[in-house]
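All protein chains but one are shown in place.
Chain naming follows the written order as A, B and C, and within any one chain the residues start at number 1.
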Amino acid sequence: MTKKFDLIALGRACIDLNAVEYNRPMEETMTFKKYVGGSPANIAIGSAKLGAKVGFVGKVSDDQHGRFIQRFMKDAGIDTSQIYIDKAEHKSGLAFTEIKSPEECSILMYRDQVADLYLQPEEISEDYIKKTDLLLVSGTALAQSPSREAVLKAISYAKKNQVKVAFELDYRPYTWQSPEDVSVYYSIVAENADIVIGTRDEYDEMEGKKGGTNQETINYLFQHQPELLVIKHGVKGSFAYTNDGKSYQAGAYKTTVLKTFGAGDSYAAAFLYALKAGKDIETALKYGSASAAIVVSKHSSSEAMPTVEEIEALIEGQS
Amino acid sequence: MTKKFDLIALGRACIDLNAVEYNRPMEETMTFKKYVGGSPANIAIGSAKLGAKVGFVGKVSDDQHGRFIQRFMKDAGIDTSQIYIDKAEHKSGLAFTEIKSPEECSILMYRDQVADLYLQPEEISEDYIKKTDLLLVSGTALAQSPSREAVLKAISYAKKNQVKVAFELDYRPYTWQSPEDVSVYYSIVAENADIVIGTRDEYDEMEGKKGGTNQETINYLFQHQPELLVIKHGVKGSFAYTNDGKSYQAGAYKTTVLKTFGAGDSYAAAFLYALKAGKDIETALKYGSASAAIVVSKHSSSEAMPTVEEIEALIEGQS
Amino acid sequence: MTKKFDLIALGRACIDLNAVEYNRPMEETMTFKKYVGGSPANIAIGSAKLGAKVGFVGKVSDDQHGRFIQRFMKDAGIDTSQIYIDKAEHKSGLAFTEIKSPEECSILMYRDQVADLYLQPEEISEDYIKKTDLLLVSGTALAQSPSREAVLKAISYAKKNQVKVAFELDYRPYTWQSPEDVSVYYSIVAENADIVIGTRDEYDEMEGKKGGTNQETINYLFQHQPELLVIKHGVKGSFAYTNDGKSYQAGAYKTTVLKTFGAGDSYAAAFLYALKAGKDIETALKYGSASAAIVVSKHSSSEAMPTVEEIEALIEGQS
Partner (left out) sequence: MTKKFDLIALGRACIDLNAVEYNRPMEETMTFKKYVGGSPANIAIGSAKLGAKVGFVGKVSDDQHGRFIQRFMKDAGIDTSQIYIDKAEHKSGLAFTEIKSPEECSILMYRDQVADLYLQPEEISEDYIKKTDLLLVSGTALAQSPSREAVLKAISYAKKNQVKVAFELDYRPYTWQSPEDVSVYYSIVAENADIVIGTRDEYDEMEGKKGGTNQETINYLFQHQPELLVIKHGVKGSFAYTNDGKSYQAGAYKTTVLKTFGAGDSYAAAFLYALKAGKDIETALKYGSASAAIVVSKHSSSEAMPTVEEIEALIEGQS
């Protein structure tokens, strides 16, 4: 039976304010361009651009920024019926980007009491979660209550209804109370997910250690639910492991880097899309890497999400 | 290999202020007698009284009440090395009991920002958890952060070290943010515990429903980790179920009820003690019921915990 | 025109739990007796006992403790029509007293989020404030919002309606955020009051200094509204100053001290009563000292408040 959605993403959808004048410190940036941002929103947008049927569960502010986000996602072809409007005056999160150089980027975040962290467990619809093949949850949504409990509730509904769960670690230090909390909740979610995607550093946060190895992660998580792990090592490329003992690797594609933001989100969107499209894991890794290479060469994260054709052209061009 | 502890209990240890003049509303009660209270503390004290080797993990106030709790538990033979002293001026919880009649009891709780809810995940010692056969956690400790994360961390250590986990649901409505939160965290912990003990109403809170049946609970939890469930139906007696499909039942013992407080804690202490002592489940249920019958006939919860001889005398007397 | 009330007191009314077994640390005290407590409640009760017509503005918990407080104050002859019932589950404050020896007393306070600190400015009735000759406000009510704003509002109404304001400094370190806050709000209220009563230490808190002198206090406050200052120096007796340049002094009466609690409240009640009764300041100081001497020899603060006859008998006996 075909489900209504290939992917439902859950978590933050917010506003990126990208420096128009770059290659300088943000103090000297005078103009900012507005985009939709936030890891799960970017993944949803990226997936929709690749042709997937996508839904989104989240909460946005009851103001111009919130309405912009909703409209942009709807225009991208995403089902926005489960994007709640915050009625308690919480604002949408903001990310001002500073692009000093391709190597030196930083983000100035406004995340205090933002609307997406106020998604409540009672706002999660079992009927909606049922309609997808894959539920993607983002680690940042675990940072605070009640969003944390909304994620846990959504996963519980997914498991009850045989919906696969992908966990994009998406670790951001702000808004977390302590490293112990990160470790506690990342562990619970990773142990219950089917697919886990993150950087080596993010897995280390989850495991509460420094300098952990992929083998340790495999030993730990394959005792539980996961069947597929993707561990990204930056320029060294990315690795995938399956619970039948196999492993895969992919390098990075050459590109002219403008900024590093959005790489992870475009990677996840393309990787999951390729899997769903029946590609083998090796190919899916290439899709992820190519998609990331395209996004880092452009000014935005969400608007720059590539099409299948662009990804395949890049793969072909550099193979 | 024999472990250092039969049982480590984790959670709140606080102060009961029991009405000296009873059979009247609390407005007319002028004198209160002080006892140690709190479900996991009572279970620890009850277990120690039965001869078990017991440790306790918790946090008490840095004041006369906190010192009284520590001293009382130490005098009861409990290892108090993991009872932390709160350094942020949080007070010990209080429970003023009102005993209008044996049937009409109520409790006036002081639970706002109490010390036990400030136990932190970084204060949980894996080395300590390792030393017990059984870790008992109390549902109330899940009501707020950081105590919530401390419980989740302790369970994670227990599972990593093959320590069995008993979950006493111990549901108290105050301090919880919403019924959804109760359901989310009770489910996570119950799915990961080996033994779950609670009233029918408490299981319903966990399952987020009203009027649930034991069969539904069995269907749900035996898909996960639990191997033994105890479901108490008040005067109708209690039921035990094992994941091999067997079920057991025990009635209540006759007694002169002074108040209803402390019944559940004395039940859990005696039931778990009996299991550990190698009794069969049927006998363990009798131990639980007999222990409860003894405590409800006395003024305190903690001080009234019975010895093995008292329990066996009651069972024999009414068999 | 005679007003309905001689005195309206505003601020906390809470529960004292006094050690029944004293001359020992509280850890060894097993029984506590319940009384109404809190500085402005004690002053109201003391004033009523002396025959004054008294009203009270405050907020108590919606539970057995709150109802006990209301009933006790009503039975003492106080108008309780402006005692609000907290509808947000805040508890009544508690004070467990420890009486190690007459010289060594301490109090274990439960003041976190207590009902009296949730009295709101919109709950202050101008019509009610109008009906009194004197409004007495307590410094502790300034410790947190919204009680702080309720006090400021009540003073504003008093001034608008030519009602005199007495400010009992009643400084308690807990619940205040910082010494700067104490100084800021104590100064605002003292500058706007007609009568200020406190210990030398409390005036120092207000002035944000250590080792201040009465002369400095006089120089400061007589530039503003106050016409009468009472500064208490413990065993050295108390001093009164008027803004016409006069000063008065009174010694302490001999008594058998059981505990030190309640001395200040009984002092204020009797001093203000004597003034209102037309006594000269010298006599009013004696009333205050005698009333304090009587209360410190008894077990409670509120119940022990003396009658005019008891006060006059003591003054006469020791003159």
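Convention: a residue touches a chain if its C-beta (ideal position, glycine included) is under 8 Å from a C-beta of that chain, and two chains touch if they have at least 3 such contacts.
On a predicted model such as this, the values are computed, not experimentally measured, just so you know.
Within the full complex, the chain left out of the display contacts the shown chains A, C. For the chain left out of this panel, the touching residue among A:64, A:81, A:223 or A:249 is A:64.
Between the chain not shown and the residues C:188, C:257, C:277 or C:313, the one that touches is C:188. Only one of the listed residues, C:177, C:215, C:256 or C:319, touches the absent chain: C:177.
For subunit A, the residues in touch with the chain missing from this view are 17, 20, 25-27, 29-34, 63-65, 67-68, 71, 89, 91, 94, 96, 98, 108, 110, 112-113, 174. Although one chain is not drawn, its touching partners on subunit C can still be listed: residues 120-122, 145-146, 149, 152-153, 156, 177-178, 180-181, 183-185, 187-188.
What we mean here is this: only the chains that are shown with their structure count from here on.
Under the stated contact rule, the graph of chain-to-chain touches is a line, running from one end chain to the other without closing.
A separation of 43 Å divides the Cα centre of subunit B from that of subunit C. Rounded to whole angstrom units, the spacing between the C-alpha centres of subunit A and subunit C is 59.
Residue positions of subunit C touching 2 or more other chains: none.
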